[in-house]
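Just one protein chain is left out here, and the rest sit where they should.
And now, chain A:
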Amino acid sequence: MKLLEFLKRERKKSASVAKERLQIIVAHQRSQRDQPDYMPMLERELLEVIRRYVNVDQDAINISLDREDDCSVLELNVTLPRSG
């Protein structure tokens, strides 16, 4: 009986796991939806420039463009290693 309940509980999960995964990936997709086409290139080149001076990882840079009413804000976050 316990085994049956265990199996049933496991089964309940797959659809809700699917939902959670989709919510995350879809939110990510949408955040990139309104970005201008040059953003990936800009991100790559900025990383190159920073790397000339500091040795940072590929994923140490985070770039986003937020649009407000009449202006856009380009936000750039770089995590530098401690020793610099």
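We adopt the following convention: a contact is a pair of C-beta atoms (placed from the backbone, for glycine too) under 8 Å apart; a residue touches a chain by one contact, two chains touch by 3 or more; residues count from 1.
Note that contacts and distances are computed from a predicted model.
Q: Could you tell me which of "NADH-quinone oxidoreductase subunit E", "ABC-type polar-amino-acid transporter", "Potassium-transporting ATPase ATP-binding subunit" or "Septum site-determining protein MinD" is the UniProt name of the chain missing from the displayed complex?
A: Missing chain, per its UniProt entry: "Septum site-determining protein MinD".
Q: Which residues does chain A use to touch the chain missing from this display?
A: Against the left-out chain, chain A lists 11-16, 18-19, 21-23, 25-26, 29-30, 33.
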